[in-house]
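Only one protein chain is missing from this complex, and each of the others stays in its spot.
Note that the chains are named A and B in the order they appear, and that numbering of residues resets to 1 at the start of each chain.
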Amino acid sequence: MTKWLEENTPKLVLAPSFIAILVFVYGFIAWTAWVSMTRSRLLPKYEIEGFIQYDRLFASPRWDTAFGNLFIFGTLFIVIAMILGLVLAILLDQNIRTEGAIRTIYLYPMALSMIVTGTAWKWILNPGLGLQAMVRGWGFEDFTFDWLVDPDMAIYTIVLAAIWQSSGFVMALFLAGLRSVDEEIIKAAQVDGIPTWRVYTAIIIPSMAPIFLSAFIVLSHLAIKSFDLVIALTGGGPGYATDLPATYMYAMAFSRGDIGQAASSAMIMMLVVFAIVVPYLYSELRSKDG
Amino acid sequence: MKSYALSIACGVALGTSGAAFAEPQAEVLHYWTSGGEAKSVAVLQEEFAANGGTWTDMPVAGGGGDAAMTALRARVLSGNAPTAVQLKGPAIQEWYEEGVLADISAVAEANNWEAVLPASIAGHMKCEGSWCAAPVNVHRVDWIWANANVLEANGIEMPTSWEAFNAAADKLQAAGIIPLAHGGQAWQDATVFEAVALGILGAEGFHKAFVELDKDTLTSDAMVATFDQMRKMRGYVDPNFSGRDWNLATAMVMNGEAAFQIMGDWAKGEFMAAGKAPGEDFLCASTPGDGFLYNVDSFAMFEVGGADKQAGQALLAELVVGKNFQKVFNLNKGSIPARTDVPLDEFDSCAVLSAADMAASSDNGSLLPSYAHGMALRGAQAGAITDVVTAHFNSDMSSADAVQMLADAVANSM
C-alpha cells in the first residue's frame, strides 16, 4: 500500500487540477458546442437545431471583419511584443545601474486596468487632442497621426496599446531567463573571443526555448482574449472596424441576447486556437522529450 | 482553505438572513451609478427605507446596461436572482418568456397605473396582459441641441426640416464652425440615424420599419433617402469624431466649436452641470419631423422566495410609480415623469416641452419607441440594424448597398 502510494504520489498530486481542468475547460467547451447547435436566445436552451448558428455567423459581415482582425492583431501583437520584450530584456541585462526603476516602468502597464487606460490612450491617439495636435502645435503642421479615426488603420492602434500593456511582462520573463543562463558558459565564450552578439544568438537565446514557450502562450492568450482593450479604446469602431471575435461574442451573448450565435463564434475561435497552438505545443514538448 | 471559506460563507449568510420577518427587502440590480443618476436612485432608496424596507444596492454600470445584463444572466442561472432589476423595452418580455419574472398586477391595479400612464408606455410594462414592470421615467431621444450664440451670430433658426438643417449646416461649415458635434460610437450613430429616419419615414413608416421590421419599408426609397441624409450628416461632422464620448461632443457645442448635437435629453444634464441655461445659452428642440421617440427606464421584479422579498417588490413597485419619486427622480435625471399627472412647475423649459410633445404624440399615435436605445426591438434585431448603420456611416458605402445590407442583416438576425 505505501509502495503504491509512493509510486503514485505524483499522479495523485496532479489529479485534482487535471480533473478540474477537464470539467471546467473541456466540459464547458462541450457545453458550448452543444449550445452552438441550438437556437438559444436570452438563456441557454438545449434542443438541437443543426448548424443554423454557423450559417448565420458566416453570413454576417461583422464576423468577417472580426475574424480577419484576429489575424492582423494576433500576428502583429505576438511578434512585436515578443521581439520588443527580448530586446528590452537584453538591453536591461547590460549592468544597467537604474535597472530596478526602468524595469518597473516597463512592467507597470500590466498593473493598470484597461477600463481607464483605454481612455488615456484614446486621448493620446485622438488626432484632435493628442499626439497629432501636440506635434502640430510645435510647428510641424503636416504631421499626421490619425490611425484611431481611420477605419483601415484603427486596428493598429489596438496593436500599439496591447504591446504597450504586455511587452513589459514578456521582458520580465526573458530577463528571468537571461539571468538563469549559466554564467560559466558565457564567460568561457568571452574568453574565447566570441563577439557578444554571437554569444546571444548562438548560446543564450537558444537556451531559452521554454521561456519562448511561456511568452508565446501568454501573448497568444492575451491576443485571443483581448476585450477590455478594444471596448475601452475604440468600442469596436470606427463602425465595427476593430471588432475582434471576443468582442463579437460578448456583444452577441450579453447585449443582444443571442447566446446560440455567441456559442458558434466561440467554437470557431477555439478551432483557430487549436489549429495554431497544438502544432506549436507538439513541437515544443517533443523536442524537450527528445 | 476550507474552514476559511466556510467562515466567510457563514458570515455572508448571517449578514443577509438577519431580518427574516416580513420586513420589505430588496436587492436592486441597476446601472445608474454616476453622480446625477445615483442621486436619483438614492431618492428611491430613502423612500423605501422610510416605509420600513431594507435596500441592498447592486450597481453594475457600463455599456448602457450590458454589464448589468451579464451579471443578471449569471445570477439567474445560479438560482440567485436579484429582487428587482433595471430592465427596459422588449427585454422585459424576453425575460418573462423565460419564466423568471414576478407578476405585480396587484400593485398596478391598486394604484391605477392604467389611467396615469400613456398607453404605449403602459404596453411595455405588461406581459401577456399582466403587469410585470414599473416605469421610472421617459427620456426623449430625438432632441437637437444647439449653441444659442453660434446660431444667432450666423443668423440661423432651429431647423424644422432636414432641408433647413442641411442649409444651416452648409452655412455654418462655410463660416468655419463644425455643424454637428458627434461621437462615433455605434449607439450614437444609431441615435442620429433614428432621428433622421423618424423625420424622413414619418411616424407610421418608422413604426413599420423599426417595430414591425417590415421588409418593404426597410428597402423603400424613403429608407434610401434616410441613408442619403446620413451621408450628408457624415460630411457635417469633424474628422476626429471616432470613438468620442457623447459628453465631449456636448462640450463642443457648449464652447461654440460646434453648433448642433443630436442626442437624448441626458445631454441637458451636461449643459446644466456647466452652468448653462436652457433658452439662453443653449437651445433644445425636437429633431425635424413629427413624432416622439421615447426611452423608458423601468424596474422588473424577479420571481423570488420569501415573504420579505415579495413585500419588498410590492413596495418598490408602488414607490417607483408614485408621484413624489417620479417628480424628484426626473428633476435629477433630466427626463420627464412617465405618469402624466405629475405637476411640472419645477421642471425646466425643455422638460415641459418634452411633456407637452409626449401628450400630443400619444394622442395622434406618433409616440414611438426608440430603436437605438433598445425600446423597439429585441437585442439581436436592434444590434443587426446598428451594425449596418455604423458600417455605412464610417465608410463610403452607397445608400442602395446599405439598404440591401439592412434587409439581409435583419433577416439573418431572426
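Rule of thumb we're sticking to: contacts are C-beta pairs under 8 Å (C-beta built on N, C-alpha and C of every residue); 3 or more make two chains touch, one makes a residue touch a chain.
In this text, contacts and distances are computed from a predicted model.
Peer 1: What is the missing chain called in its UniProt entry, if the choices are "Electron transfer flavoprotein beta subunit", "Carbohydrate ABC transporter membrane protein 2 (CUT1 family)", "Dihydroxyacetone kinase subunit DhaL" or "Sporulation lipoprotein YhcN/YlaJ (Spore_YhcN_YlaJ)"?
Peer 2: From the choices "Electron transfer flavoprotein beta subunit", "Carbohydrate ABC transporter membrane protein 2 (CUT1 family)", "Dihydroxyacetone kinase subunit DhaL" or "Sporulation lipoprotein YhcN/YlaJ (Spore_YhcN_YlaJ)", the unshown chain carries the UniProt name "Carbohydrate ABC transporter membrane protein 2 (CUT1 family)".
Peer 1: Taking the full complex into account, find the residue in A:Ile124, A:Met153, A:Ala189 or A:Ile203 that is in contact with the omitted chain.
Peer 2: Once the missing chain is taken into account, the touching residue is A:Ile124.
Peer 1: Kindly state which of the options B:Thr33, B:Ser130, B:Asn166 or B:Ser220 is in contact with the chain not pictured.
Peer 2: If we include the chain that is not displayed, B:Thr33 is the one touching it.
Peer 1: Could you tell me which of A:Met153, A:Ile203 or A:Ile217 touches the chain that is not displayed?
Peer 2: Looking across A:Met153, A:Ile203 or A:Ile217, the contact with the absent chain belongs to A:Ile217.
Peer 1: Identify the residues of chain A touching the omitted chain, counting contacts across the whole complex.
Peer 2: 6, 9-11, 13-14, 16-18, 20-22, 24-29, 31-32, 43-44, 88, 91-92, 94-113, 115-117, 119-121, 123-124, 129-130, 133-134, 164, 168-169, 172-173, 176, 179-180, 182-183, 210-211, 213-214, 217-218, 220-221, 224-225, 227-228, 245-246, 249-250, 253-254, 259, 262-263, 266, 269-270, 273-274, 277-278, 281-282, 285, 288-289
Peer 1: So that we can see where the missing chain sits, which residues of chain B does it touch?
Peer 2: Answer for chain B: residues 1, 4-5, 8-9, 12, 15-16, 27, 30-39, 41-42, 45, 55-64, 67, 70-71, 73-75, 77-80, 82, 139, 187, 245-247, 251, 254-255, 264, 266, 269-270, 273-274, 333 touch the chain left out.
What we mean here is this: only the chains that are shown with their structure count from here on.
Peer 1: Hey, how far is the Cα centre of chain A from the one of chain B, in Å?
Peer 2: Distance between chain centres, rounded to whole Å: 36 Å.
Peer 1: Write out the stretch or stretches of chain A touching chain B in their complex.
Peer 2: Residue list for chain A touching chain B: 41-44, 56, 59-62, 122, 126-129, 146, 148-149, 151, 154, 231, 233-241, 250-252, 254-258, 261.
Peer 1: Taking the touch rule as given, give the residues of chain B at its contact with chain A in the complex, in rising order.
Peer 2: 63, 66-67, 69-70, 73, 76-77, 91, 94-95, 97-98, 184-186, 238-244, 378-380, 382-383, 387, 390-391, 393-395, 405, 408-409, 412-413
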